[in-house]
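Only one protein chain is missing; all other protein chains are in place.
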């Protein structure tokens, strides 16, 4: 096994909360049982190929800053080096999953044919490393947003040929994900939206997008891919309006086009906040509508207006997220993919470790805190009691469909005024969470 | 006809663009034909009872400022005065519609029975004034957000009695709207959301909301009300999350609960921007999904984070809105309701006239500009041409469902690369709009 | 001592982190020594009269919800009751300070004279209760934003008489604060700004505001008030633009008008975020410019666009705030005033206790965490090392003013390229904070 790119970092181990070692887990103990399952099975962490092995720290105002020793040689050399870097990194970190775009792992060639050939070569290498390590894809996806051919969209391009190209690319990407034993496949509509409504036929574009997803579903079944398809909501970037704005927008779209049985959501924390929602909200909405599939674990800066993709370290966020995920029964095919990059100024390979360790520990603590609160019924008992009026009497009659406006009008005209409201006690509940963060 | 509250203001007349009279229309000429219909029928302006006759200018930091001579005497006296003020104002302004909440027109009594009696008395007076003037409701609605009994929601309250109370109130409000010949009925879920997820059962609340709307639909049909039901999207205010966040969230909800055949949207400009969307976007989305019902015409300040409900004066907004509305075939039951109030410092009754004249002229110009651009095909020809690749060849095959991923893969592997993309020409199109604003 | 309004709540005691009692402190132990001072002297908590005893839970969409048993009887009866409620509350909570606006404590009369008389009566009662309890004002202030007379501003009104009225009111408010032994006096320019630039002479208004503050300084010295004057930055509310937008805007204004020697800042967490800054940023900016005076401790919801004034419970915020405050040498006249209210749905008097206990515990934890990190040099050692190039060589020469562009040009033309940059290590530092939150 290669050990070339992070020579100074040993295997990251669990050392417990009192360890002063920044390169150890203080909370993530993969074998620790929580609610009857080891932590590792609850959290199903995944490393994002693009951020960790392809992203050199460029931003709209400046060029790359990071030391990425694997970026050397020809494009195909770099692709091979990245495979080695990825597996070394995941192995040392103790993470069993990775996520990738087709173009992260292998470079474009001069034609689609050559591009596919490049991809096939690297996939072979990935498969071999997977065999050796047990590390495998949480999900795969296709990059349909970076190349200029996608500038007007992929499935929603005004250029029909671009739809065809995207179709060919996604067909291949699903096949490759299938080959690698990926547990899911994600659609993130990076350019599926508009820059300006002035030149856009929204209705026609939405129809095309639905057509595209139906073809993908058909293809998935045809090739026998059993993984889950996900759609990933995101607003505002890179187009001015993205059709997959938030969980509700995706929900509306999937229902309209009869796709809601086939796709679930991949919810990202920073995409949630860019859309004006708490991460917790998007997870709860997804769960309430049976659409919670997988999670892109990161953190935004709510005072900045773009996807900062910072590593998740906020214990409130991880606690509430794990509360939602545990309540929804946990992940099946999904997991926590670190769709996050170190800041542009974190230029050493070791910073990748600091960042992932911080995110993993933050989610491990979130899991333990959420589980403890669930065990004590801190929120759930309060909520159950709060809606108790719906369990009997007029509430139960309403839920059972036994009454309508006429019956309720008579009921209330007789009664005059509802039973008094009880305090919402939000401050007490907020305090309770703080008491569990320890 | 009473003429007590705006004695210094005469009938507002169309005087044309060169008039220097601030109390005249420069652009709104109700009888001027545009695309084969008089302006008045295109625009269907409505005055909002609550803002114009009930809102004294209080804000979270200060008390009422406005001179509202009709606010004197007992609550029922005030209610009668407001009727007079409303009809005098609408008549002088030349507006044929008004919109109201039940509690705008008549005060609550000591019991629901008495409250209903109060309402009946004022409805009788409204009906009489309507008879005399031809002015009638564009839509009615119920105030389910102001009284403390609704503090946890109405249909989504944790208190089942509050659902029952809301049911009784809405039953009555729909009946009253029917009596007054209202052309629609609006649901704005002022407290249908949550302040904190910590004490909230979102799934149960959404089920209750759907139950409530189904009951309303049933009641509407039972009493023979032919008006359109609308749901009005709004995010963030007054609860932290409103279930009707934006058009897409409403669309998702209505589909999930099989209500999309019965309710359309009442789209508000300022609600759109609070949700992170352009007004134009929300209208276009609604139209693309056959949900465009009516419009709350106002303007937000995009640098402020709440519903400022300013009068619509921005010609870009009114032009693009009228473009959407004309493209969707115009209003049938809906119209342009000025859900807007003068600023707290505009304390004279005449300010109400300035504000409405400005809004009406702005929409009249928007209508004329949009119509001229449509006649010249300024945007539509460009858009048609932009998607021309979808009208034949592979594009037509995709739209017709003749091809799938396999066929498209073969097509593109052969072709290698899509036809080149054309420029989006957004800057040229933006310039074109400016040329029509004259 | 009266014990009428919170009969079910006993004295709130420190019971330690393992206490399950929601009405006990788990972390705030007033006598615990931290960096050589008892917690109580570090934190100097203050209760806000307006939020806790005057605010009934009304919002722009609904009326008051809260049980406030002290709101009964005539306005002067209510004022007396509020005094009793305040002192009972502060005593049971173990808080030594309160903050007030003149109009919170006593109602307006029919003339300024009578208003002042009302105020004098209540001040007498406050003084008596202070004598009995040792509780005293952290700071006083005047309400120059609620009454319609201030609708165009107070010192910045276009109406010169309103400036005069505000002058009379502030003169009295400073005198009263002096009488009560207040440790400071705050200027929050609630209406000092503009709703629209179209009708505003900004330059003239700013001159008037400076004139007003100079008069206040002169008056303070004349009457022998030794308390600190503070200006409180806030953007956007209630006017569209507030002249005291943020710490930097206040800093610019105070310098321009030669007031920076006389006023420091009262920094509020939620005002910081509304202005687009982290709370931590505003504190650091204030400290860096020797302007850190006092703190309004609360929390905003960064997804909502207004001052939600929630209680501070976020441990990241309290930790970083206490880090700034400790680094700046701690409070002298200032303290932590809870400019926060319970949510509209928290309607029981006991909710006030939950809320304040949560805020006090959160700041006590923040203090302990910050102090522990300071003791270990977690951030400070890293920062010191990061700037080490400035301590010798060319860095020291630059700081000492020994070199200019010419010398530096020669130096760099010779050297060719700077020494390499080191990683910023932000992720590692973020992880470190999490390790101290336990």
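Read from first to last, the chains carry the letters A, B and C; within each, the first residue is number 1.
Basically, a residue touches a chain if its C-beta (ideal position, glycine included) is under 8 Å from a C-beta of that chain, and two chains touch if they have at least 3 such contacts.
Fair warning: this is a prediction, and the values are worked out from it, not measured in the lab.
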{"item": "Sole residue of A:147, A:214, A:415 or A:438 that reaches the chain not shown, by the stated touch rule", "value": "A:147"}
{"item": "Absent-chain contact - pick from B:192, B:232, B:278 or B:296", "value": "B:278"}
{"item": "Touch criterion as defined above, residue of C:80, C:280, C:374 or C:438 at the omitted chain", "value": "C:280"}
{"item": "Missing-partner contacts on chain B, residue numbers", "value": "17, 22, 26, 65, 273, 276-278, 302-303, 311, 313-316, 342-343, 345-348, 351, 354-355, 357-358, 361-362, 365, 421, 423-428, 430-435, 437-438"}
{"item": "Sites on chain C contacted by the missing partner chain, in the whole complex", "value": "111-113, 116, 148-149, 151-152, 157-165, 167-168, 170-172, 195-204, 206-208, 211, 215-216, 218-219, 222, 235-236, 241, 245-246, 248-249, 251-253, 255-256, 275-278, 280-281, 284-285, 287-289, 320, 379, 382-383, 386-387, 389-390, 393-395, 398-399, 401, 404-406, 408-409, 411-413, 415-419, 421-422, 424-426, 429-430, 433"}
{"item": "Absent-chain interface as seen on chain A, which is shown", "value": "57, 59-65, 145-148, 150-152, 190-191, 195-196, 236-238, 240, 274, 301, 303-306, 343-345, 347"}
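FYI, only the chains that are shown with their structure count from here on.
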{"item": "Copies chain A and chain C touch via same or different residues, half shared test", "value": "same"}
{"item": "Mean-CA-position distance for chain B and chain A (Å)", "value": "36"}
{"item": "For chain C, residues contacting two or more additional chains", "value": "65, 303, 343, 345, 347"}
